[in-house]
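One protein chain is absent from this view; the other protein chains keep their places.
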Amino acid sequence: MTQETQFVLNSFSFLIWGVLIMWMCAGFTMLESGSVRTKNASVICLKNVGLYAIAGLMFYLVGYNLMYVDVGNLIGSLRLGYGASASEAALLGGDAGASATVLDNGNSVMSDWFFQMVFVATTASIVSGTLAERVRLWSFFIFVTVLTGFIYPVIGAWTWGGGWLSQMGFQDFAGSTVVHSTGGWAALAGAIVVGARHGKFREDGSVRATPPSNVPVVTLGVFILWMGWFAFNGGSQLALSGVADAVAISNILVNTNLAACGGFVAAIVISRPLLGRVDLLASLNGAIAGLVSITAGPDIVAHYWAIIIGAVGGSICALGMKMLEHLRIDDVVGAVSAHLLAGIWGTLAVCIVAGGNLLVQLAGVAAVGAFAFSASMLVWLAIRQLMGVRVGIDVERHGQDVAELGIEAYPEFVVLQDPEEV
Amino acid sequence: MTQETQFVLNSFSFLIWGVLIMWMCAGFTMLESGSVRTKNASVICLKNVGLYAIAGLMFYLVGYNLMYVDVGNLIGSLRLGYGASASEAALLGGDAGASATVLDNGNSVMSDWFFQMVFVATTASIVSGTLAERVRLWSFFIFVTVLTGFIYPVIGAWTWGGGWLSQMGFQDFAGSTVVHSTGGWAALAGAIVVGARHGKFREDGSVRATPPSNVPVVTLGVFILWMGWFAFNGGSQLALSGVADAVAISNILVNTNLAACGGFVAAIVISRPLLGRVDLLASLNGAIAGLVSITAGPDIVAHYWAIIIGAVGGSICALGMKMLEHLRIDDVVGAVSAHLLAGIWGTLAVCIVAGGNLLVQLAGVAAVGAFAFSASMLVWLAIRQLMGVRVGIDVERHGQDVAELGIEAYPEFVVLQDPEEV
Partner (left out) sequence: MTQETQFVLNSFSFLIWGVLIMWMCAGFTMLESGSVRTKNASVICLKNVGLYAIAGLMFYLVGYNLMYVDVGNLIGSLRLGYGASASEAALLGGDAGASATVLDNGNSVMSDWFFQMVFVATTASIVSGTLAERVRLWSFFIFVTVLTGFIYPVIGAWTWGGGWLSQMGFQDFAGSTVVHSTGGWAALAGAIVVGARHGKFREDGSVRATPPSNVPVVTLGVFILWMGWFAFNGGSQLALSGVADAVAISNILVNTNLAACGGFVAAIVISRPLLGRVDLLASLNGAIAGLVSITAGPDIVAHYWAIIIGAVGGSICALGMKMLEHLRIDDVVGAVSAHLLAGIWGTLAVCIVAGGNLLVQLAGVAAVGAFAFSASMLVWLAIRQLMGVRVGIDVERHGQDVAELGIEAYPEFVVLQDPEEV
């Protein structure tokens, strides 16, 4: 393979997988808009499109530089904006002599940027699900601005950017911790500051069921995520420049799939004794938790271990959903269980199964958790102070769609009045 | 092109097309969950996610070995589990000297596995649509376990695995018979054993209309399948290692598209005289039948023949749907017509149009049909004996969603009571 073929394939790999990862945003949107009650389904759609737009702009303006450019131990550059290298610009301008310098980078500069950008959006998507049905639209957008422009990039700098955790040998191939736990911590902090939905946890200690309003749409979302995860993990090989990459990516896709299968099967089996019935949502979240669990090491574990890691992740997720309810933390879609808890498990599992330093993995989990949670908490508290974080009780009753957007998600359909909210 | 470039492109081709084929499972799910009545839409979602998970696990555990490893005339190996070759493991472990052996395989071992695995899932997806609204969840999962672990792999061993049908010269490029007819036969056997939905065929000989409950979702499913079919047929070239592959795949995608167009147009035109109106579902099934029809030979027919093959397939499907109703066989989504009948037509058409031995094609169709149908029939009968195959009449009336899962697909929406089921 010539250097040019490698360059083309590396860049193309970033781009095509990146496009499929962008598609995961649609998956989160469907999962969430089908999970909330009809009266909030439009706002959750707008939040998800909006968070992707904001993530794209913030990562262009500050995020990428902070995460990848001239990273010392803690953070990268504070420069504004990012773009193609001078030699790339020269090449596109017709200066063929620039190609040697361009080739030395291994892939086109902006293909890498594109790939990293869609990862940021995933982190933000996790937060919107947990906080659905009561967080204010603009408060959420402001939080996303900080999360995608600063909090996530700093954690990224520590790890994938080459900072202190990376130097310690912390392993997180495609982001069980960097992406999923970070999103989960941010969601958890938000859930605490914003509080539970009105009436979710009753005075008598019982928990009010808030079933998803549109199950086929939820299921579609899960399929999109499952599909996109092949790109998420496969693309994280970061190259397609030779036989070793091709073999590695193949193994990664197979492990990703097997872990999801394991997570689904474990969750559907465990849901009967745990929840009293075959639970569709626990099962779907089990598949997602399986995917999150394998994300830290899809390249190095044996296939049967992928099944086991996924199955444990799926079980942890189902237990976590139960536990969070017990703690009276209101997570509308179970994102904290599927992304944070399974993310921690995955980060440790890679080390248990494939070797490595468990203490380093624990340190990484703890450090990322401490920073992501406390920074998110501070931002949420500041937003609460400045403009409020949750809608009023009347808005919550009548739904955010009518109150914040003046439309309904399904305006022609007759929907049942909720007896507890009349 | 160097051997390494070929290896990388072959492997990548398997993977990227494989991801798009996996996406077809979402297509079947949408098609089916939109086609059933609202009271069964959640269970059909769960069945489809579940069948994909089961197919993935079974093909890893036994299916691939049975289909492709050391195949004699009838079956391959009975070994448990599958994985990367020793030389691939060595290469990933850092032994660069292993790369020559790895390269000799032409593509990474697990990229091929991944591609074949998503084909299995397609076969199982066909069954769930036909049997919707009355087959029991766990009975269905057990059937899928046998279908994806044994029945399909045996047929695969006879054909693509190099067994006796392959040695006779049986042609089935991407699976008109191997995938689609097999799924159709399994569905037909199930439809006979499980029986029709209660009240579908009235005493007076009339057939009760059970229109799809969510047409946009059905349409989305068809678009997903149409899209995924490019991968299904294009990827079946099994290589991207030179000019001939690139030309072949291009022709394949064009023929695949033209056949679907032909199937759609033929079905929409024929539906007026045949069914008394422009029929949306017959038209959509016409497109699918066109796709199934071209699948046996998208690489070797001329473009105008692709249109004709698709158009005939679309017509056969519309007629078949009418015929099955006449035979009082209850196929909720028309899968037997679209996959089995059009699959037989496609397998014969390739030979009529592009040459080959029609007797061999007929023998293949008959042998696969005899085995797939009788093996499926036996499994369905055994399941009926052991645990039952269909839900009780009350569950059918109130819907499987509430009875088997304790949730509704659209819990907030007011739905009409069906006067025949009150």
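Should a chain be cited, it is by its letter among A and B, assigned in written order, with residues numbered from 1 in that chain.
Going forward, contacts are C-beta pairs under 8 Å (C-beta built on N, C-alpha and C of every residue); 3 or more make two chains touch, one makes a residue touch a chain.
None of these values were measured; they are calculated from a predicted model.
If you put the hidden chain back, the residue from B:Ala244, B:Leu327 or B:Leu358 that touches it is B:Ala244. Within the whole complex, the absent chain has one touching residue among B:Ala132, B:Leu147 or B:Leu284, and that is B:Leu284. The residue touching the chain not shown here, chosen from A:Val49, A:Ala86 or A:Met387, is A:Val49.
Taking the whole complex into account, chain A touches the unshown chain at residues 2, 4-5, 7-8, 11-12, 14-16, 18-19, 22-23, 25-26, 29-30, 33-34, 41-42, 45-46, 48-50, 52-54, 56-57, 60, 81-84, 88, 91-92, 99, 102-103, 107-111, 113-114, 117, 137, 214, 217, 220, 401, 404-414. Contact residues of chain B toward the unshown chain are 1, 5, 9, 13, 16, 20, 37-38, 211-216, 218-220, 222-224, 226-227, 230-231, 234, 240-251, 253-254, 257-258, 260-262, 264-265, 268, 277-280, 283-284, 287, 299, 302-304, 307, 410, 413-416.
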